[in-house]
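Take a look at the structure below.
One protein chain omitted, others in place.
Right, chain A next:
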Amino acid sequence: MLYEQIAQNKRRTVYVLTGFVLLVLAVGAAIGYVFWNSYWAGLALAVVFAGVYAMIMIGNSTNIVMSMNHGREITAAEQAPELWHIVEDMALVARVPMPRVFIIDDPSPNAFATGNNPEHAAVAATTGILERLNREELEGVMGHEMTHVRNYDIRLQTIALALAAAVTGLVNLASNYFWWGGGRRRSNDNDGSGPLQIIMMVVSIVLVILGPIAATIAQMALSRNREYLADAGSVELTRNPQGLISALEKISTADPMKAADPSSASLYISDPFKKKRSLTHLFDTHPPMDERIARLEKM
């Protein structure tokens, strides 16, 4: 059950990531066609933009993500003994180095992990989660985060975050140009465009509009599958599904977070904004809590 789930999740991740890369390229090509009449310029722009952005994000992701979410680092066990010791336990049994530990001042219980690889990882917990959860429950949550670290989910999620932001960035850049620069010039001195060109332009504009939406959906699908996998991994570490089950129950009934950054929502163990479930589930950052609990109960 556990290993099947891991294998299936890994396969899906490859599909989603491939689709994601194609999407970034398609949006780039569409932008290139609309504004410079050249697919290749847009493609090149997308590659360069996404590449540079991803490198910046990967090089400095932990600090960027932590400051976006108002995390403060703790560097000694005395500052938060229980949290520190639990993170130590989970790192020990997952056979990964001790990650950096951050605390977010927010009464809503939540936690996340970030970083590039197990050697450069960080976990964060809110003050709310430290107050409300007992040791077993907190172990379940930290086991979940440590699985993200061990499985390189943290790197994948950082890349996905960077790619999603790159699509949005590209589109923003292009639409500014479209409304204030290129668009006006084009209407003045370009009257003789054929029907094919108009069709292509419409398609491109549609793509420019749909790009960010599709990017968001892809990022969320990625995150949802990973959550099931991390739940399974947490049980593998703690050998105690009940701890995580009751932790998820407590987290799901709490108030939304204030300190969380919207684009980091998919990193958290549970949706920090407690959004209502969308009809088709396409816009959910996290799998439904009852489904997660049901899967844990089967283990």
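Assume a residue touches a chain if its C-beta (ideal position, glycine included) is under 8 Å from a C-beta of that chain, and two chains touch if they have at least 3 such contacts; residues count from 1.
Following the convention adopted for this analysis, contacts and distances are computed from a predicted model.
Enquirer: When one chain of this assembly is omitted, its UniProt record names it as which of these: "LemA family protein", "ABC transporter permease", "Gluconate 2-dehydrogenase cytochrome c subunit" or "GDYXXLXY domain-containing protein"?
Expert: "LemA family protein"
Enquirer: Could you tell which one of A:Thr18, A:Ser67, A:Asn117 or A:Asn134 touches the chain left off the display?
Expert: Residue touching the absent chain, from the options given: A:Asn134.
Enquirer: Looking beyond the chains shown, say which of A:Val21, A:Ala41, A:Met68 or A:Val93 touches the absent one.
Expert: The missing chain is touched by A:Val93.
Enquirer: For chain A, which residues reach the chain that was dropped from this view?
Expert: So the residues of chain A touching the unseen chain are 81-82, 85-86, 88-89, 92-93, 95, 134-136, 239-240.
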